[in-house]
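Only one protein chain is missing; all other protein chains are in place.
And then chain A:
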Amino acid sequence: MLAGFLTLLGCQLVGEFVQRALNLPLPGPVIGMLLLFCGLCIRGSVPKDLESGSQKLIELLPLLLMAPAAGVFFLGAGFADQWPAFIAAVSLGTVCTLVFCGLLIRFLQRRNSDL
């Protein structure tokens, strides 16, 4: 598991390095993810250590997110006037996205199977 962890950190480090070297607007961890993905495609399989290490980390995501999420309760008066816009945009936007994607993918899928 620790070896897998090392792979993940190594990919992130290279990702951060590439981001700074090329001045890319992409976050370092995302570049690291793309690098690891390419590496796995070339290798053709997932090493056991990497499998267990990444699974552990993904399982613990809620734990990693709780502390930043708790900040919602402490945004203060500065954000008070933003709440209605925030809630409306997120809720309506999500429902619209679901309907839009549902209709789009069904249309494309039907056209695909007709060909």
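Assume contacts are C-beta pairs under 8 Å (C-beta built on N, C-alpha and C of every residue); 3 or more make two chains touch, one makes a residue touch a chain; residues count from 1.
Just so it is clear, contacts and distances are computed from a predicted model.
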Exercise for review: Given the options "Glutamyl-tRNA(Gln) amidotransferase subunit A", "Putative effector of murein hydrolase", "Menaquinol:cytochrome c reductase cytochrome b subunit" or "Multiple sugar transport system permease protein", say which is the protein name UniProt records for the missing chain.
Suggested key: "Putative effector of murein hydrolase"
**Study point:** Touching residues on chain A - with respect to the absent chain
**Key:** 5, 8-9, 11-12, 15, 25-30, 32-34, 36-37, 40-41, 46, 50-51, 53-55, 57-58, 60-75, 79, 81-82, 84-106, 108-109, 111-112
